[in-house]
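All protein chains but one are shown at their positions in the complex.
What follows is subunit A.
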Amino acid sequence: MTAEPFTTEEVARIRADFPILARTVRAGAPLVYLDSGATSHKPVQVLDAERDFYERLNSAPHRGAHALSEEATAAYEGARERIAAFIGAQAQDVVFTKNATEALNLAAYAFSNSPHPGIPGSERFTLGAGDEVLVTEMEHHANLVPWQELCRRTGATLRWIPVTDEGRLDLATLDELVTERTKVVAVVHASNVLGTLNPIETIVERAHEVGALVVLDACQSVPHLAIDVADLGVDLLAFSGHKMFGPSGIGVLWGRRELLEAMPPFLTGGSMIETVRMEGSTYAPPPQRFEAGVPMTAQAIGLAAAVDYINELDIKRIHAHELALVDRLLAGLATRPWVTVVGPTDLESRGGTVAFVVDGVHAHDVGQVLDNAGVAVRVGHHCAWPLHRRFKVAATTRASFAAYNTVDEVDALLEALDRVPQIFGVAS
């Protein structure tokens, strides 16, 4: 059975959970928030969960034997279990980080020129001259710059999969790009600009043929699609809590158990050790090995509440709802010849973001006109500068959707957009 978009009444009920959606902006315009790809809003259920932690349980988990610390530990680890279940994973394979950026850096910093003497199996994470790291031309800077830096540190070579004019990965040369030299393939699941959903199975299959690890940037897919890490077949996967109704300051790195066990630490210090002597230290097993310092406990609990919230809405319906909004926006843009969509113009393998340019008008100016009507979109290169270079545009305007967006909001965007050609004197 295919999932149905939310009805008008259902969306109204969802919206009532998000207090911020009731506010106005600028000169009293109702807020039309189409920037959930940057960060989503938080329902009261998430705000309450965080507040409840501070009011009842506040203390440092895993540090101390007093009652509060025990309860905080149970809440923190319980959150890990619910978040793990959400992506079809086991709790011990879920590492909490500050955000996806930190999770991807954690993965990249695990690699170095030589194995870690105290961590059996860490040869898996050595890299040197002659080795290659493969990324794509549509990566967010968070899944590009850490790999550039890794290559600089180790002497490995960075290569990338090109993007077609339609905004999809050009996999025609995949077999030449992924070779025995390839050690890591780092790829985005759903593009934060184009909306493209990449064929991960194809990439995983080829990467695993040559023994390369696949790192998936799932920032724009975990909030919107049913994800099962076992089905995807990737080796490491990263996402941020704040894009899925969760608090800021919490992200996740999931990894295959044997990999996490062989992985050297990134941030070091308290809570991640096994024994410490002046001469040297040994490290705790995962996930603690990767969670140095007092963790973001309230944020983890908030993210677990967000996951519960999504489960209640049903993520399949969230995806169907967002696709219906994308469909309406694409149809509306198609009737405006002065607009060019950057990315796939159909619903095939697509997520909930749409990027476009108004011919002859800079995205910053488009965004300003929309903002004046209360419509919040993202303008710029969206941390995907090479992708924008690929399409020979300095910047795009991007609308991105969440469960709380309505058909009327898509129409409000289109209506505000119609003022752009007139204000800037370009042909409409």
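Heads up, the rule we're going with is that a contact is a pair of C-beta atoms (placed from the backbone, for glycine too) under 8 Å apart; a residue touches a chain by one contact, two chains touch by 3 or more; residues count from 1.
FYI, contacts and distances are computed from a predicted model.
Enquirer: What protein name does the UniProt record of the undisplayed chain give, "Acyl-CoA dehydrogenase", "(2Fe-2S)-binding protein", "SUF system FeS assembly protein, NifU family" or "ABC transporter permease"?
Expert: Matching the unshown chain against "Acyl-CoA dehydrogenase", "(2Fe-2S)-binding protein", "SUF system FeS assembly protein, NifU family" or "ABC transporter permease" yields "SUF system FeS assembly protein, NifU family".
Enquirer: Pick from A:22, A:74, A:294 or A:423: which residue touches the chain that isn't shown?
Expert: Spelled out, the listed residue whose C-beta touches the missing chain is A:423.
Enquirer: Touching the left-out chain: which of A:204, A:259, A:363 or A:399?
Expert: A:363
Enquirer: With respect to the chain omitted from the figure, which of A:324, A:341 or A:379 is a touching residue?
Expert: Answer from the full complex: A:379 touches the omitted chain.
Enquirer: Since one chain has been left out of the picture, which residues of subunit A touch it in the full complex?
Expert: 361-365, 368-369, 372, 379-381, 385, 388, 394-395, 423-425
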